[in-house]
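One structure is given below, represented as C-alpha coordinates, and several questions about it will come after.
Complex shown without one protein chain; remaining protein chains in place.
Coming up: subunit A.
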Amino acid sequence: MDDVQEEVMRTQSPKSYLYSTIAQTHLGEISSIIITTLISNGRLTIRELNVRTKLSIKTIKKALVSLIQLNCIFYWQELNNIFYSFNEIGILKFLHSGDILNHITKKFGEEEAEIIQNVLTFGHIKINDYLSEYDEKTKIKKQELFMKLFSDKWIVKLNQFNFNPINDIWNKIFHDILKNTPRSSSQSEIKRVAEAKEKTREQLKLLLEKSQANIYITQNGIKKLDPNLIVTFNLSRFQKHLRTNAFVNLAKSRIGILTAEIYKVALETIENNSPDLTDAEMEINGLLSGPTDVEDHLLNMEGNLLRDNKIVFNARDISLKLTKKIVLTGSIQTGGRSSQFEHDEQQPSKKIKLENGESSNIVIEHSQETVQNHLNLLASGVTSFITQVSPGRYTVPFYNLTKKLKLFNFEYLIKATLKEHSFRVFRCVLEQKLTDEKSISNAVLLKEKQVRTEVYHLIKNGFIEIQEIPRSADRAASKTFYSFRSKLKFDYEFLLNCLIYDLGECLNIIQNFKFENKILLEKCNRIDVKGKENELLMESELKTLHSLQNREIKFMVKFNRIKSLYDIFSL
(Lines give C-alpha, C1' and ligand atoms only; values in the text may rest on other atoms or scores of the structure.)
Protein backbone atom coordinates (compact mmCIF):
# COMPACT_ATOMS: atom_id res chain seq x y z
CA MET A 1 0.00 0.00 0.00
CA ASP A 2 1.55 3.31 -1.00
CA ASP A 3 1.53 6.42 1.15
CA VAL A 4 -1.38 8.05 -0.67
CA GLN A 5 -3.58 4.99 -0.27
CA GLU A 6 -2.62 4.74 3.39
CA GLU A 7 -3.55 8.38 3.90
CA VAL A 8 -6.88 7.83 2.10
CA MET A 9 -7.64 4.83 4.27
CA ARG A 10 -6.92 6.82 7.39
CA THR A 11 -8.61 10.08 6.58
CA GLN A 12 -11.67 9.38 4.49
CA SER A 13 -13.68 8.13 7.46
CA PRO A 14 -13.10 6.36 10.79
CA LYS A 15 -14.95 3.32 9.45
CA SER A 16 -12.69 3.15 6.42
CA TYR A 17 -9.67 3.35 8.75
CA LEU A 18 -10.84 0.53 11.00
CA TYR A 19 -12.18 -1.73 8.27
CA SER A 20 -9.11 -1.36 6.08
CA THR A 21 -6.82 -2.01 9.02
CA ILE A 22 -8.76 -5.16 9.93
CA ALA A 23 -8.67 -6.25 6.28
CA GLN A 24 -4.95 -5.63 6.23
CA THR A 25 -4.23 -7.67 9.35
CA HIS A 26 -6.65 -10.51 8.58
CA LEU A 27 -6.77 -10.68 4.79
CA GLY A 28 -3.68 -8.94 3.50
CA GLU A 29 -2.75 -5.78 1.71
CA ILE A 30 -4.53 -6.39 -1.60
CA SER A 31 -7.88 -6.95 0.14
CA SER A 32 -7.29 -3.82 2.17
CA ILE A 33 -6.63 -1.73 -0.95
CA ILE A 34 -9.76 -3.08 -2.66
CA ILE A 35 -11.88 -2.40 0.42
CA THR A 36 -10.54 1.15 0.84
CA THR A 37 -11.20 1.88 -2.83
CA LEU A 38 -14.73 0.48 -2.66
CA ILE A 39 -15.53 2.45 0.51
CA SER A 40 -14.43 5.68 -1.16
CA ASN A 41 -16.13 5.03 -4.49
CA GLY A 42 -19.31 3.20 -3.58
CA ARG A 43 -19.55 0.56 -6.28
CA LEU A 44 -17.12 -0.29 -9.06
CA THR A 45 -16.63 -2.81 -11.83
CA ILE A 46 -13.46 -4.88 -12.07
CA ARG A 47 -12.07 -2.59 -14.75
CA GLU A 48 -12.70 0.50 -12.65
CA LEU A 49 -11.09 -1.23 -9.70
CA ASN A 50 -8.12 -2.01 -11.89
CA VAL A 51 -7.76 1.64 -12.88
CA ARG A 52 -8.15 3.00 -9.38
CA THR A 53 -6.12 0.47 -7.43
CA LYS A 54 -3.46 -0.08 -10.10
CA LEU A 55 -3.67 -3.81 -9.30
CA SER A 56 -3.82 -6.34 -12.13
CA ILE A 57 -7.25 -7.67 -13.09
CA LYS A 58 -6.10 -11.20 -12.27
CA THR A 59 -5.08 -10.22 -8.75
CA ILE A 60 -8.33 -8.31 -8.22
CA LYS A 61 -10.42 -11.24 -9.41
CA LYS A 62 -8.57 -13.63 -7.09
CA ALA A 63 -9.06 -11.35 -4.12
CA LEU A 64 -12.70 -10.66 -4.93
CA VAL A 65 -13.56 -14.37 -4.86
CA SER A 66 -12.41 -14.79 -1.30
CA LEU A 67 -13.73 -11.41 -0.20
CA ILE A 68 -17.19 -12.27 -1.55
CA GLN A 69 -17.04 -15.65 0.18
CA LEU A 70 -16.22 -13.94 3.43
CA ASN A 71 -19.16 -11.52 3.03
CA CYS A 72 -16.79 -8.58 2.78
CA ILE A 73 -18.00 -7.56 -0.68
CA PHE A 74 -21.38 -7.50 -2.41
CA TYR A 75 -21.79 -8.00 -6.12
CA TRP A 76 -24.65 -6.97 -8.35
CA GLN A 77 -25.25 -7.70 -12.01
CA GLU A 78 -26.83 -5.00 -14.13
CA LEU A 79 -27.03 -5.66 -17.89
CA ASN A 80 -23.53 -6.90 -18.73
CA ASN A 81 -21.77 -5.20 -15.89
CA ILE A 82 -21.01 -6.66 -12.50
CA PHE A 83 -20.61 -4.08 -9.78
CA TYR A 84 -18.80 -4.69 -6.54
CA SER A 85 -19.48 -2.80 -3.34
CA PHE A 86 -18.35 -3.04 0.25
CA ASN A 87 -20.24 -5.25 2.74
CA GLU A 88 -19.37 -4.48 6.35
CA ILE A 89 -20.85 -7.70 7.76
CA GLY A 90 -17.78 -9.75 6.86
CA ILE A 91 -15.39 -7.27 8.45
CA LEU A 92 -17.60 -6.97 11.55
CA LYS A 93 -17.42 -10.74 11.93
CA PHE A 94 -13.63 -10.44 12.01
CA LEU A 95 -13.86 -7.60 14.50
CA HIS A 96 -15.99 -9.66 16.85
CA SER A 97 -14.48 -13.08 16.05
CA GLY A 98 -12.53 -13.41 19.30
CA ASP A 99 -15.51 -12.48 21.42
CA ILE A 100 -17.81 -14.72 19.39
CA LEU A 101 -15.61 -17.78 19.94
CA ASN A 102 -15.14 -16.94 23.58
CA HIS A 103 -18.88 -16.67 24.10
CA ILE A 104 -19.71 -19.86 22.17
CA THR A 105 -17.10 -21.80 24.18
CA LYS A 106 -18.57 -20.50 27.41
CA LYS A 107 -22.16 -21.12 26.40
CA PHE A 108 -21.90 -24.41 24.52
CA GLY A 109 -18.39 -25.85 24.59
CA GLU A 110 -15.17 -26.33 22.65
CA GLU A 111 -16.65 -28.40 19.87
CA GLU A 112 -19.36 -25.91 19.03
CA ALA A 113 -16.75 -23.16 19.08
CA GLU A 114 -14.69 -25.19 16.60
CA ILE A 115 -17.62 -25.31 14.18
CA ILE A 116 -18.18 -21.57 14.52
CA GLN A 117 -14.48 -20.93 14.04
CA ASN A 118 -14.55 -22.86 10.78
CA VAL A 119 -17.67 -21.08 9.60
CA LEU A 120 -16.02 -17.72 10.38
CA THR A 121 -12.75 -18.66 8.69
CA PHE A 122 -14.38 -19.79 5.45
CA GLY A 123 -17.28 -17.35 5.51
CA HIS A 124 -19.74 -20.17 4.97
CA ILE A 125 -19.67 -23.97 4.80
CA LYS A 126 -21.77 -26.76 3.39
CA ILE A 127 -22.71 -29.07 6.25
CA ASN A 128 -21.95 -32.17 4.20
CA ASP A 129 -18.47 -30.95 3.30
CA TYR A 130 -17.69 -30.33 6.92
CA LEU A 131 -19.06 -33.69 8.08
CA SER A 132 -17.24 -35.67 5.38
CA GLU A 133 -14.02 -35.19 7.37
CA TYR A 134 -15.33 -37.32 10.24
CA ASP A 135 -16.25 -40.98 10.81
CA GLU A 136 -19.88 -42.04 11.13
CA LYS A 137 -20.07 -41.83 14.92
CA THR A 138 -18.55 -38.35 15.13
CA LYS A 139 -20.68 -37.29 12.16
CA ILE A 140 -23.90 -37.90 14.10
CA LYS A 141 -22.55 -35.98 17.06
CA LYS A 142 -21.42 -33.07 14.90
CA GLN A 143 -24.78 -33.04 13.16
CA GLU A 144 -26.43 -32.62 16.55
CA LEU A 145 -24.12 -29.73 17.34
CA PHE A 146 -25.03 -28.09 14.04
CA MET A 147 -28.68 -28.57 14.89
CA LYS A 148 -28.13 -27.01 18.31
CA LEU A 149 -26.35 -23.97 16.90
CA PHE A 150 -28.93 -23.68 14.15
CA SER A 151 -31.95 -23.79 16.42
CA ASP A 152 -30.37 -21.11 18.62
CA LYS A 153 -29.84 -19.11 15.40
CA TRP A 154 -26.06 -18.79 15.76
CA ILE A 155 -25.76 -20.15 12.26
CA VAL A 156 -28.26 -19.53 9.47
CA LYS A 157 -28.85 -20.66 5.93
CA LEU A 158 -26.82 -18.72 3.41
CA ASN A 159 -28.89 -17.27 0.60
CA GLN A 160 -28.14 -15.75 -2.73
CA PHE A 161 -29.34 -12.35 -1.52
CA ASN A 162 -26.67 -12.36 1.21
CA PHE A 163 -24.19 -11.59 -1.57
CA ASN A 164 -26.22 -8.76 -3.11
CA PRO A 165 -26.77 -5.27 -1.75
CA ILE A 166 -30.25 -5.03 -0.27
CA ASN A 167 -30.77 -1.59 -1.85
CA ASP A 168 -30.22 -3.02 -5.32
CA ILE A 169 -32.60 -5.91 -4.63
CA TRP A 170 -35.20 -3.41 -3.45
CA ASN A 171 -34.72 -1.17 -6.47
CA LYS A 172 -35.03 -4.07 -8.87
CA ILE A 173 -38.27 -5.36 -7.32
CA PHE A 174 -39.61 -1.82 -7.03
CA HIS A 175 -38.94 -0.91 -10.65
CA ASP A 176 -40.41 -4.21 -11.88
CA ILE A 177 -43.58 -3.61 -9.87
CA LEU A 178 -43.79 0.05 -10.85
CA LYS A 179 -43.50 -0.91 -14.50
CA ASN A 180 -46.38 -3.34 -14.10
CA THR A 181 -48.57 -0.84 -12.22
CA PRO A 182 -50.47 1.00 -14.94
CA ARG A 183 -51.03 4.73 -14.78
CA SER A 184 -54.64 5.76 -14.61
CA SER A 185 -56.33 9.11 -14.71
CA SER A 186 -58.22 8.38 -11.48
CA GLN A 187 -55.05 7.70 -9.49
CA SER A 188 -52.39 10.22 -8.61
CA GLU A 189 -48.73 9.45 -9.24
CA ILE A 190 -47.95 9.67 -5.53
CA LYS A 191 -50.55 7.03 -4.78
CA ARG A 192 -49.23 4.81 -7.56
CA VAL A 193 -45.67 4.98 -6.20
CA ALA A 194 -46.89 4.39 -2.64
CA GLU A 195 -48.83 1.35 -3.80
CA ALA A 196 -45.80 0.00 -5.63
CA LYS A 197 -43.70 0.61 -2.51
CA GLU A 198 -46.15 -1.36 -0.39
CA LYS A 199 -46.13 -4.26 -2.86
CA THR A 200 -42.32 -4.21 -2.95
CA ARG A 201 -42.25 -4.35 0.80
CA GLU A 202 -44.45 -7.44 0.80
CA GLN A 203 -42.41 -9.13 -1.90
CA LEU A 204 -39.15 -8.44 -0.15
CA LYS A 205 -40.59 -9.81 3.08
CA LEU A 206 -41.70 -12.92 1.21
CA LEU A 207 -38.27 -13.35 -0.33
CA LEU A 208 -36.57 -13.08 3.06
CA GLU A 209 -39.03 -15.44 4.75
CA LYS A 210 -38.87 -18.00 1.96
CA SER A 211 -35.13 -18.19 2.40
CA GLN A 212 -35.54 -19.99 5.70
CA ALA A 213 -37.73 -22.76 4.18
CA ASN A 214 -36.57 -26.30 3.26
CA ILE A 215 -33.98 -26.46 5.99
CA TYR A 216 -34.85 -29.71 7.68
CA ILE A 217 -35.20 -33.26 6.42
CA THR A 218 -36.72 -36.20 8.23
CA GLN A 219 -34.66 -39.36 8.19
CA ASN A 220 -35.91 -42.50 10.00
CA GLY A 221 -38.38 -40.35 11.86
CA ILE A 222 -35.65 -38.00 13.12
CA LYS A 223 -35.75 -34.38 12.10
CA LYS A 224 -32.34 -33.09 11.13
CA LEU A 225 -30.65 -30.36 9.14
CA ASP A 226 -30.44 -30.84 5.41
CA PRO A 227 -26.80 -31.90 4.87
CA ASN A 228 -26.72 -29.95 1.61
CA LEU A 229 -27.45 -26.77 3.46
CA ILE A 230 -24.86 -24.00 3.24
CA VAL A 231 -24.61 -22.15 6.51
CA THR A 232 -23.02 -18.92 7.63
CA PHE A 233 -22.56 -17.20 10.97
CA ASN A 234 -25.46 -15.01 12.07
CA LEU A 235 -23.90 -11.74 13.18
CA SER A 236 -27.22 -10.28 14.27
CA ARG A 237 -27.53 -13.10 16.84
CA PHE A 238 -24.20 -12.09 18.35
CA GLN A 239 -25.25 -8.45 18.40
CA LYS A 240 -28.24 -9.51 20.49
CA HIS A 241 -25.83 -11.11 22.93
CA LEU A 242 -23.84 -7.87 23.07
CA ARG A 243 -27.05 -6.02 23.88
CA THR A 244 -27.81 -8.51 26.67
CA ASN A 245 -24.35 -7.96 28.06
CA ALA A 246 -24.73 -4.19 28.01
CA PHE A 247 -28.15 -4.34 29.69
CA VAL A 248 -26.77 -6.62 32.40
CA ASN A 249 -23.87 -4.26 33.09
CA LEU A 250 -26.30 -1.39 33.40
CA ALA A 251 -28.47 -3.36 35.84
CA LYS A 252 -25.33 -4.18 37.82
CA SER A 253 -24.51 -0.52 38.16
CA ARG A 254 -28.07 0.61 38.92
CA ILE A 255 -29.29 -2.18 41.23
CA GLY A 256 -26.64 -4.75 42.10
CA ILE A 257 -24.80 -7.90 41.11
CA LEU A 258 -27.42 -10.47 42.09
CA THR A 259 -30.28 -8.63 40.42
CA ALA A 260 -28.07 -8.32 37.34
CA GLU A 261 -27.50 -12.11 37.39
CA ILE A 262 -31.25 -12.67 37.47
CA TYR A 263 -31.72 -10.13 34.71
CA LYS A 264 -29.08 -11.91 32.67
CA VAL A 265 -30.98 -15.18 32.89
CA ALA A 266 -34.20 -13.38 31.92
CA LEU A 267 -32.54 -11.77 28.92
CA GLU A 268 -30.88 -14.99 27.83
CA THR A 269 -34.24 -16.78 27.99
CA ILE A 270 -35.66 -14.46 25.35
CA GLU A 271 -32.43 -13.46 23.59
CA ASN A 272 -32.99 -15.72 20.59
CA ASN A 273 -36.42 -14.23 19.91
CA SER A 274 -35.55 -10.65 20.84
CA PRO A 275 -35.93 -8.00 18.14
CA ASP A 276 -33.08 -7.64 15.65
CA LEU A 277 -30.96 -4.54 15.93
CA THR A 278 -31.57 -3.71 12.34
CA ASP A 279 -33.55 -5.25 9.50
CA ALA A 280 -33.81 -5.06 5.74
CA GLU A 281 -36.35 -2.23 5.73
CA MET A 282 -34.15 -0.03 7.87
CA GLU A 283 -31.22 -0.46 5.52
CA ILE A 284 -33.10 0.59 2.41
CA ASN A 285 -32.30 4.18 1.57
CA GLY A 286 -35.21 6.55 1.91
CA LEU A 287 -37.79 3.96 2.92
CA LEU A 288 -38.05 5.00 6.55
CA SER A 289 -37.45 8.67 6.04
CA GLY A 290 -39.97 10.31 8.39
CA PRO A 291 -38.74 11.67 11.72
CA THR A 292 -40.33 8.90 13.73
CA ASP A 293 -40.37 6.14 11.09
CA VAL A 294 -37.42 4.19 12.46
CA GLU A 295 -38.72 4.48 16.02
CA ASP A 296 -42.19 3.33 14.95
CA HIS A 297 -40.72 0.47 12.97
CA LEU A 298 -38.63 -0.78 15.89
CA LEU A 299 -41.50 -0.41 18.36
CA ASN A 300 -43.75 -2.22 15.94
CA MET A 301 -41.27 -5.09 15.66
CA GLU A 302 -41.11 -5.28 19.46
CA GLY A 303 -44.91 -5.12 19.74
CA ASN A 304 -45.33 -8.01 17.30
CA LEU A 305 -42.92 -10.19 19.25
CA LEU A 306 -44.70 -9.32 22.48
CA ARG A 307 -48.07 -10.16 20.96
CA ASP A 308 -46.73 -13.58 19.93
CA ASN A 309 -45.43 -14.08 23.50
CA LYS A 310 -41.90 -14.47 22.18
CA ILE A 311 -40.27 -12.03 24.56
CA VAL A 312 -42.18 -12.86 27.74
CA PHE A 313 -40.84 -14.62 30.85
CA ASN A 314 -41.86 -15.22 34.45
CA ALA A 315 -40.19 -15.73 37.82
CA ARG A 316 -40.49 -19.50 37.63
CA ASP A 317 -38.57 -19.70 34.32
CA ILE A 318 -35.77 -17.77 35.91
CA SER A 319 -35.59 -19.55 39.26
CA LEU A 320 -35.22 -22.84 37.38
CA LYS A 321 -32.52 -21.58 35.03
CA LEU A 322 -30.56 -19.51 37.53
CA THR A 323 -27.15 -20.90 38.38
CA LYS A 324 -26.88 -22.60 41.78
CA LYS A 325 -23.47 -21.04 42.22
CA ILE A 326 -24.96 -17.82 43.54
CA VAL A 327 -26.85 -17.44 46.80
CA LEU A 328 -29.88 -15.17 46.95
CA THR A 329 -30.60 -15.61 50.65
CA GLY A 330 -30.80 -12.30 52.47
CA SER A 331 -30.43 -10.25 49.32
CA ILE A 332 -33.84 -8.61 49.73
CA GLN A 333 -34.74 -6.82 52.93
CA THR A 334 -38.07 -5.40 53.96
CA GLY A 335 -36.57 -2.51 55.88
CA GLY A 336 -38.63 -3.39 58.95
CA ARG A 337 -41.88 -2.27 57.39
CA SER A 338 -43.62 -5.63 57.39
CA SER A 339 -42.61 -9.19 57.77
CA GLN A 340 -44.66 -10.55 54.93
CA PHE A 341 -41.59 -11.10 52.77
CA GLU A 342 -39.35 -12.48 55.43
CA HIS A 343 -40.48 -16.06 55.18
CA ASP A 344 -39.25 -16.35 51.61
CA GLU A 345 -35.70 -15.54 52.54
CA GLN A 346 -35.04 -19.15 53.32
CA GLN A 347 -33.46 -20.79 50.32
CA PRO A 348 -34.83 -24.33 49.82
CA SER A 349 -32.06 -26.72 50.64
CA LYS A 350 -31.70 -30.42 50.98
CA LYS A 351 -29.49 -32.40 53.39
CA ILE A 352 -27.45 -35.04 51.62
CA LYS A 353 -25.22 -37.59 53.12
CA LEU A 354 -21.63 -37.46 51.93
CA GLU A 355 -19.41 -40.50 51.48
CA ASN A 356 -17.53 -39.76 54.68
CA GLY A 357 -20.75 -39.88 56.62
CA GLU A 358 -21.12 -36.12 57.13
CA SER A 359 -24.17 -34.34 55.91
CA SER A 360 -24.10 -31.21 53.79
CA ASN A 361 -26.60 -28.60 52.75
CA ILE A 362 -26.95 -28.12 49.01
CA VAL A 363 -29.10 -25.56 47.34
CA ILE A 364 -31.64 -27.27 45.17
CA GLU A 365 -33.59 -24.37 43.84
CA HIS A 366 -33.73 -20.61 44.19
CA SER A 367 -36.75 -19.29 46.04
CA GLN A 368 -39.26 -18.11 43.50
CA GLU A 369 -40.40 -15.29 45.75
CA THR A 370 -36.91 -13.90 46.14
CA VAL A 371 -36.51 -13.99 42.37
CA GLN A 372 -39.88 -12.26 42.13
CA ASN A 373 -38.66 -9.55 44.50
CA HIS A 374 -35.59 -9.00 42.34
CA LEU A 375 -37.83 -8.78 39.28
CA ASN A 376 -39.90 -6.17 41.08
CA LEU A 377 -36.73 -4.17 41.67
CA LEU A 378 -36.00 -4.35 37.95
CA ALA A 379 -39.52 -3.30 37.04
CA SER A 380 -39.73 -0.39 39.50
CA GLY A 381 -37.44 2.58 39.80
CA VAL A 382 -36.61 5.38 37.43
CA THR A 383 -35.06 3.04 34.87
CA SER A 384 -37.45 0.22 34.00
CA PHE A 385 -35.40 -2.77 33.00
CA ILE A 386 -38.50 -4.90 32.57
CA THR A 387 -42.20 -4.19 32.31
CA GLN A 388 -45.05 -6.28 33.57
CA VAL A 389 -47.39 -7.39 30.78
CA SER A 390 -49.78 -9.30 33.02
CA PRO A 391 -49.49 -10.41 36.67
CA GLY A 392 -46.29 -12.42 37.00
CA ARG A 393 -45.32 -12.12 33.32
CA TYR A 394 -42.67 -9.70 32.19
CA THR A 395 -41.06 -8.39 29.04
CA VAL A 396 -38.05 -6.23 28.29
CA PRO A 397 -38.68 -2.80 26.71
CA PHE A 398 -35.76 -3.22 24.31
CA TYR A 399 -36.13 0.01 22.37
CA ASN A 400 -36.63 2.32 25.33
CA LEU A 401 -34.01 0.61 27.43
CA THR A 402 -31.45 0.84 24.62
CA LYS A 403 -32.02 4.61 24.60
CA LYS A 404 -31.38 4.78 28.35
CA LEU A 405 -28.40 2.46 28.06
CA LYS A 406 -26.74 4.73 25.54
CA LEU A 407 -27.48 7.81 27.61
CA PHE A 408 -26.05 6.32 30.82
CA ASN A 409 -22.94 5.11 29.04
CA PHE A 410 -22.51 8.44 27.32
CA GLU A 411 -22.85 10.37 30.56
CA TYR A 412 -20.45 8.11 32.41
CA LEU A 413 -17.96 8.42 29.61
CA ILE A 414 -18.08 12.17 30.18
CA LYS A 415 -17.62 11.56 33.90
CA ALA A 416 -14.67 9.27 33.33
CA THR A 417 -12.94 11.59 30.89
CA LEU A 418 -13.98 15.15 31.78
CA LYS A 419 -14.65 14.49 35.50
CA GLU A 420 -17.56 15.17 37.85
CA HIS A 421 -18.31 18.83 37.18
CA SER A 422 -18.63 18.40 33.43
CA PHE A 423 -20.91 15.45 34.10
CA ARG A 424 -23.08 17.64 36.34
CA VAL A 425 -23.22 20.46 33.80
CA PHE A 426 -23.98 18.07 30.92
CA ARG A 427 -26.87 16.45 32.78
CA CYS A 428 -28.17 19.92 33.63
CA VAL A 429 -28.06 20.97 29.95
CA LEU A 430 -29.95 17.80 29.05
CA GLU A 431 -32.55 18.47 31.70
CA GLN A 432 -33.02 22.14 30.80
CA LYS A 433 -32.95 21.42 27.04
CA LEU A 434 -31.95 24.94 25.88
CA THR A 435 -30.19 26.92 28.52
CA ASP A 436 -27.63 29.63 29.20
CA GLU A 437 -24.62 29.93 31.43
CA LYS A 438 -26.45 31.77 34.19
CA SER A 439 -29.27 29.24 34.49
CA ILE A 440 -26.75 26.40 34.47
CA SER A 441 -24.76 28.10 37.18
CA ASN A 442 -27.87 28.57 39.33
CA ALA A 443 -28.98 24.99 38.87
CA VAL A 444 -25.67 23.20 39.38
CA LEU A 445 -24.49 25.57 42.14
CA LEU A 446 -21.10 26.08 40.62
CA LYS A 447 -19.31 29.38 40.06
CA GLU A 448 -20.04 30.93 36.69
CA LYS A 449 -16.37 30.90 35.83
CA GLN A 450 -16.19 27.17 36.40
CA VAL A 451 -19.40 26.54 34.47
CA ARG A 452 -17.84 28.42 31.56
CA THR A 453 -14.77 26.17 31.67
CA GLU A 454 -16.89 23.00 31.81
CA VAL A 455 -19.12 24.21 28.98
CA TYR A 456 -16.00 24.95 26.92
CA HIS A 457 -14.71 21.40 27.43
CA LEU A 458 -18.09 19.92 26.56
CA ILE A 459 -18.33 22.00 23.39
CA LYS A 460 -14.76 21.22 22.42
CA ASN A 461 -15.50 17.52 22.62
CA GLY A 462 -18.70 17.93 20.66
CA PHE A 463 -20.96 16.86 23.52
CA ILE A 464 -23.04 20.02 23.56
CA GLU A 465 -23.93 22.56 20.91
CA ILE A 466 -23.78 26.31 21.09
CA GLN A 467 -26.57 28.51 19.82
CA GLU A 468 -26.01 32.15 19.05
CA ILE A 469 -28.85 34.52 19.86
CA PRO A 470 -27.97 37.93 18.39
CA ARG A 471 -29.34 40.93 20.23
CA SER A 472 -28.38 43.62 17.77
CA ALA A 473 -28.85 43.97 14.03
CA ASP A 474 -25.13 43.81 13.37
CA ARG A 475 -24.84 40.60 15.41
CA ALA A 476 -22.18 42.21 17.60
CA ALA A 477 -20.33 39.54 19.55
CA SER A 478 -20.28 41.67 22.69
CA LYS A 479 -24.06 41.85 22.78
CA THR A 480 -24.79 38.37 21.52
CA PHE A 481 -26.21 35.90 23.95
CA TYR A 482 -25.25 32.24 23.80
CA SER A 483 -27.30 29.29 24.85
CA PHE A 484 -26.46 25.60 24.92
CA ARG A 485 -28.22 22.39 24.12
CA SER A 486 -27.44 18.78 23.41
CA LYS A 487 -28.66 16.65 20.56
CA LEU A 488 -28.02 13.10 21.63
CA LYS A 489 -28.41 11.54 18.19
CA PHE A 490 -25.50 13.57 16.83
CA ASP A 491 -23.53 13.16 20.04
CA TYR A 492 -23.70 9.40 19.71
CA GLU A 493 -22.77 9.47 16.03
CA PHE A 494 -19.83 11.69 16.78
CA LEU A 495 -18.69 9.54 19.70
CA LEU A 496 -19.08 6.37 17.65
CA ASN A 497 -16.80 7.82 15.00
CA CYS A 498 -14.24 8.70 17.69
CA LEU A 499 -14.42 5.16 19.08
CA ILE A 500 -14.10 3.56 15.64
CA TYR A 501 -11.08 5.74 14.90
CA ASP A 502 -9.50 4.72 18.20
CA LEU A 503 -10.09 1.04 17.44
CA GLY A 504 -8.32 1.52 14.12
CA GLU A 505 -5.55 3.41 15.88
CA CYS A 506 -5.01 0.53 18.36
CA LEU A 507 -4.66 -2.03 15.58
CA ASN A 508 -2.47 0.26 13.53
CA ILE A 509 -0.06 0.94 16.38
CA ILE A 510 0.26 -2.81 17.04
CA GLN A 511 0.91 -3.36 13.36
CA ASN A 512 3.47 -0.58 13.24
CA PHE A 513 5.58 -1.70 16.14
CA LYS A 514 5.45 -5.23 14.85
CA PHE A 515 6.68 -3.96 11.51
CA GLU A 516 9.49 -2.05 13.20
CA ASN A 517 10.65 -5.29 14.82
CA LYS A 518 9.91 -7.44 11.80
CA ILE A 519 13.31 -9.17 11.70
CA LEU A 520 13.17 -10.23 15.34
CA LEU A 521 9.59 -11.47 15.09
CA GLU A 522 10.35 -13.42 11.91
CA LYS A 523 13.29 -15.00 13.68
CA CYS A 524 11.06 -16.05 16.57
CA ASN A 525 8.56 -17.61 14.19
CA ARG A 526 11.17 -19.84 12.58
CA ILE A 527 10.56 -23.53 13.31
CA ASP A 528 14.03 -24.07 14.72
CA VAL A 529 13.72 -21.09 17.07
CA LYS A 530 10.12 -21.53 18.24
CA GLY A 531 10.02 -22.81 21.79
CA LYS A 532 13.76 -22.40 22.25
CA GLU A 533 13.84 -18.63 22.41
CA ASN A 534 15.65 -18.59 25.73
CA GLU A 535 18.56 -20.56 24.32
CA LEU A 536 18.83 -19.06 20.85
CA LEU A 537 18.07 -15.39 21.34
CA MET A 538 20.37 -12.79 22.79
CA GLU A 539 19.43 -11.17 26.07
CA SER A 540 18.64 -7.85 24.42
CA GLU A 541 16.44 -9.62 21.88
CA LEU A 542 14.59 -11.44 24.61
CA LYS A 543 14.03 -8.15 26.39
CA THR A 544 12.65 -6.53 23.23
CA LEU A 545 10.44 -9.55 22.58
CA HIS A 546 9.10 -9.38 26.08
CA SER A 547 8.35 -5.67 25.85
CA LEU A 548 6.68 -6.20 22.46
CA GLN A 549 4.42 -8.85 23.94
CA ASN A 550 3.52 -6.62 26.87
CA ARG A 551 2.81 -3.71 24.58
CA GLU A 552 0.59 -5.85 22.41
CA ILE A 553 -1.35 -7.13 25.42
CA LYS A 554 -1.83 -3.57 26.67
CA PHE A 555 -3.14 -2.45 23.32
CA MET A 556 -5.44 -5.44 23.06
CA VAL A 557 -6.88 -4.53 26.48
CA LYS A 558 -7.40 -0.98 25.26
CA PHE A 559 -8.91 -2.28 22.06
CA ASN A 560 -11.38 -4.50 23.89
CA ARG A 561 -12.40 -1.76 26.29
CA ILE A 562 -13.02 0.68 23.47
CA LYS A 563 -14.83 -2.08 21.58
CA SER A 564 -17.18 -2.64 24.53
CA LEU A 565 -18.23 1.01 24.22
CA TYR A 566 -18.41 0.75 20.45
CA ASP A 567 -20.74 -2.25 20.85
CA ILE A 568 -23.11 -0.14 22.96
CA PHE A 569 -23.22 2.87 20.67
CA SER A 570 -23.71 0.75 17.57
CA LEU A 571 -26.85 -0.83 19.06
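Keep this in mind: a residue touches a chain if its C-beta (ideal position, glycine included) is under 8 Å from a C-beta of that chain, and two chains touch if they have at least 3 such contacts; residues count from 1.
Methods note: contacts and distances are computed from a predicted model.
**Q** Have a look at "Beta-adaptin-like protein", "UBC core domain-containing protein", "MMS19 nucleotide excision repair protein" or "DNA-directed RNA polymerase III subunit RPC6" and point out the UniProt protein name belonging to the hidden chain.
**A** Protein name of the absent chain (UniProt record): "DNA-directed RNA polymerase III subunit RPC6".
**Q** Pick out which of A:Ile46, A:Ile68, A:Met147 or A:Ala443 touches the chain that's been left out of the picture.
**A** Hidden-chain contact among the options goes to A:Ala443.
**Q** If the hidden chain were put back, which of A:Ala213, A:Ala416 or A:Ile519 would touch it?
**A** A:Ala416
**Q** With respect to the chain omitted from the figure, which of A:Ile255, A:Val371, A:Ile464 or A:Cys524 is a touching residue?
**A** For the chain that is not drawn, the touching residue is A:Ile255.
**Q** If I consider the whole complex, including the chain that's not displayed, which of A:Thr329, A:Ser439 or A:Asn517 touches that chain?
**A** A:Thr329
**Q** Touching the hidden chain in the full complex, which residues of subunit A are there? Just list them.
**A** These residues touch the chain not displayed: 11, 14, 245-246, 249-250, 252-259, 261, 323, 325-335, 337, 341, 373, 376-377, 379-382, 408-409, 411-413, 415-417, 420, 423-425, 427-428, 431, 443-447, 461-462, 497-499, 501-502, 505-506, 509, 551, 554-555, 558, 560-562, 564-565.
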